[in-house]
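All protein chains but one are shown in place.
Then we have subunit A:
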Amino acid sequence: MEHQDTPQIITHIEHNLNHSIFDCKWIPCSAKFVVIGCLPNGSGTIEIFEITSGEVNKIKDIERPNSYKCGTFGASSDIERRLATGDFKGTLEIWDLEKTCQVYITKEHSDIINSIDGMGGNTMNCGAPEIVTGSRDGTVKVWDPRQRGKPVANMQPMKGETKRDCWAVAFGNSFNDAERIVVAGYDNGDLKMFDLRTMSLRWECNLRNGVCYVEFDRKDIPMNKLVATTLEGKFHVFDLRTQNPTKGFAQVLDNSTKSGTVWVSRHLPQNRDIFVTCAGNGQASLWKYEYPEQRFHVDGEGVAVGVPGKLKQLQRMVISSQPINALDWNRDHLGLAVATAYDQYVRVLVTTKLNLH
């Protein structure tokens, strides 16, 4: 039953591209976004669009021999606005979009970079600008744009262990210059949390299904919540404030919707307790995490144990006939988002009444 305050998810603009698209990102401090994809002949494209009064106009088009998979502006300042991209061959590139040239290029991964995340570009006192990439070659590498050629950290399986395909990476817990955490999700359902300060594995668990996407609710605060989406329409929300030595973090599992793979989940930049999940059936769902009365309790042995909260679905809307593989909220305007799907459409979505929650 719809309530009066229920947000509405509406497709504002739909734009058809005649090729596969994998990722989309708003360019910071602008009404423009980039769309990353590949042409049928296998070459990669980076396209820049601008929204003007209900239409999208293509401003720029970059084509390179290798197909791009993912991109981020996270490690770049709002003035430079350099896009870091990962491609199918495992190359990391940083683009100066104004001059249409790479300012950084390195190929340390031997296979496709599935996921990329950036951090520290536009935040003060939250650490160095860094990029993390997860690849099919089983490694997670952390890069500093100031250091050329070599990663500043490299997480790979021990010799003899089978290399799992890393599908998702994300930064978090970067509340000062020293602390920083990388989480990585693998195709076998492993979820690993690496502490970059101590250079150690902080925590790991298995979610039984391949982890498609991970994201902290905020990157630049002491880690609070983590959403990990998996195959078969499930996603987990972890409360990261309390880590129990034996039980780990408290979590909520949602598998109510039989929607297929949950491809992506993104927190609202303006409200960290609201996030959207995009599923294989083209459905976007808006969720709100509701905290419990007490976020932890002390068990019989005197050790704190986290208490999971509850998930409330605010809205759901099928906006695509094919899986939505990427979505990005606009940092500067509440409720504005851009999403790409396998139906080769890029959509500008608007969500109303988000300010009421």
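Going forward, contacts are C-beta pairs under 8 Å (C-beta built on N, C-alpha and C of every residue); 3 or more make two chains touch, one makes a residue touch a chain; residues count from 1.
As a convention for this text, contacts and distances are computed from a predicted model.
**Q** What protein name does the UniProt record of the undisplayed chain give, "NAD(P)H-quinone oxidoreductase subunit K, chloroplastic", "phosphatidylinositol N-acetylglucosaminyltransferase", "RNA polymerase II-associated protein 3" or "Actin-like ATPase domain-containing protein"?
**A** Options "NAD(P)H-quinone oxidoreductase subunit K, chloroplastic", "phosphatidylinositol N-acetylglucosaminyltransferase", "RNA polymerase II-associated protein 3" or "Actin-like ATPase domain-containing protein" narrow down to "RNA polymerase II-associated protein 3" for the missing chain.
**Q** Of the listed residues A:48, A:83, A:112 or A:196, which contacts the missing chain in the full complex?
**A** A:196
**Q** Can you work out which residue in A:39, A:128, A:205 or A:307 touches the chain that's missing from view?
**A** Here the residue in touch with the unshown chain is A:128.
**Q** With respect to the chain omitted from the figure, which of A:38, A:51, A:240 or A:268 is a touching residue?
**A** Hidden-chain contact among the options goes to A:51.
**Q** Sort through A:70, A:142, A:181 or A:305 and give me the one touching the missing partner chain.
**A** A:142
**Q** Considering the whole complex rather than only what is displayed, give the residues of subunit A touching the chain that is not shown.
**A** Residues of subunit A in contact with the hidden chain: 2, 4, 8, 10, 12, 29-31, 51-54, 77-80, 120, 124, 127-130, 142, 144, 146-147, 150, 152-153, 177-178, 196, 199, 332-333, 335-336, 350, 352-353.
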